[in-house]
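For reference, the structure discussed in these notes is given below.
The complex is shown incomplete by one protein chain, all other protein chains being positioned as in the whole.
Entry: subunit A
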Amino acid sequence: MAQRDARFNQHVLVDTTPMPDHIPKVEEIGTSSAPLLSASYFIGARCKAFNDDFMQCKQEANGRGEIDCLKEGRKVTRCASSVIKDINTHCLAQFKAHWECLENNNHNLFECRSPEFSLNKCVFQNLGLQKTIPGAPEDQVPVHLRPRQKYSVNAWNQFDLEQRKEAREAGASLFKQQEQK
């Protein structure tokens, strides 16, 4: 080719062409960033298989993943929106409290442990989904069950008395489970 300089611009490119008709339409997740972050660990808990499947498909597709893995991608979207739908029907108040707290605190999870604790509790009771942090050291209490949040600006100790007691019990039962293993 002749002398033609490559032109790059720093925009995020958005293709607004609608999908062709033979590809089934999926309803998009209608939530913005804060509710998504708030629900993320529960989405991970329920949809791990679908997500791993999608990532494996993309890895094996040799760069054609965007086209070849549409089916897996639809499953990922559907699973995530099912989680958000369930949280909305069962734990709307706790969910709202948590993501509003996140939005007001620079999306830092460590500033909002108290609403997070009640959300985790409600979701576990109603949906059976439990927050686990992947890759966290197993011999320590996970950070969302610790009463003292080291980096928090608002308050070091964010749990109230009842939550502190429950968190201690939850941490103790986790240790017991690991000892039995």
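Here is the rule we go by: a residue touches a chain if its C-beta (ideal position, glycine included) is under 8 Å from a C-beta of that chain, and two chains touch if they have at least 3 such contacts; residues count from 1.
As a convention for this text, contacts and distances are computed from a predicted model.
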Q: Look at the options "NADH dehydrogenase [ubiquinone] 1 alpha subcomplex subunit 1", "Serine/threonine-protein kinase SSN3", "Ras-related protein Rab-30" or "Nucleolar protein 14" and return the one that UniProt uses as the protein name of the missing chain.
A: "NADH dehydrogenase [ubiquinone] 1 alpha subcomplex subunit 1"
Q) If the hidden chain were put back, which of A:K48, A:R64 or A:K85 would touch it? A) A:K85
Q) From the list A:F54, A:W99 or A:F117, which touches the chain that is not on show? A) A:W99
Q | Positions on subunit A where the hidden chain makes contact | A | 9-12, 14-16, 27-35, 81, 84-85, 88, 95-96, 99-100, 103-107
